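Yeah, one chain of the complex is gone here, protein chain that is, but the others are all in their spots.
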């Protein structure tokens, strides 16, 4: 899957360069996230601004990453959700789980 | 069909505000053009910049307008063709019939 | 009678790479529905989602991810309803026994059927001859 991965100080920013985050590529995202945690990178920001469509498998990959972040005393934040993508988080109540920022620039710097 | 019609001195500029110019709306365009000729407006520029798709009926409506313009000692010019739309004119050799300008701004003022 | 009848019958290989195509077909059908009383773009997204969720269940659960199997579905308009049917020849399951997601826990899966039910007006899964059919309906009126 197409991802742009950039490191900003303590934060790894992953921009998902796909129109869809779905059952076809969710496993790829899960493995990418696992690889980062294994490298000791534990504070992740996922930028979804290019994602127009997310399904329950896409949500599942983000939940998986979130749990791994917590287990590693890290964090997984989200930014750039398009309105219809956001509505998927609301329908599944996952907007109460994730820290969600309007854009990547709105995410506060890590201490 | 959605058209923006504006008069610039002696030229009537018609911007087609549709993604498709096809058998579904070509007759509408033909009638709009006829109505203009009947009002004595005979120099027409059709801006196709929003048109992503044209079929043989769309081409037919433009040919119809072109013939009416000629009959009325007027003109019918085209501007703003997207590459795939342009290729339809080339396949049917109609690029040799119409005066085609890159954008509406490239069309010379009428004397 | 026929006036608004549309039938789209689709067979694709049992592979996730085709989810985009079938989701898009549903989306395009919804976008053109002049008769829908709500927002067509929202409906389009939801139909894309429902098709994606139901077909991924067929791919993984009924067809056990075998890439040589096929998936069969239909998308259509019948009497002011948008109807999606997904057929499978797997063991079947009791859709009424699928528990809702645990909103406090953090499960990775288990949200597909919940989303389908949340979006569609009626959802049922039943045996029909040698196959099973998941039938999902959404009214285009007064909603």
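Some points to look at:
Letters A, B and C mark the chains in the order given here, with residues in each chain numbered from 1 onward.
Here is the rule we go by: a residue touches a chain if its C-beta (ideal position, glycine included) is under 8 Å from a C-beta of that chain, and two chains touch if they have at least 3 such contacts.
Worth saying up front: this structure is predicted, and the values here are computed from it rather than measured.
Listed by label, the shown chains that the missing chain touches in the whole complex are B, C. Seen from chain C, the chain kept out of the figure touches residues 1-13, 17-18, 20-21, 24-25, 28-29, 32, 34, 67-70.
Against the chain not shown here, chain B presents residues 19-20, 22-24, 53, 55-57, 59-61, 63-64, 66-67, 84, 88, 91-93, 97.
Just so we're on the same page, only the chains that are shown with their structure count from here on.
Chain A and chain B have Cα centroids separated by 47 Å.
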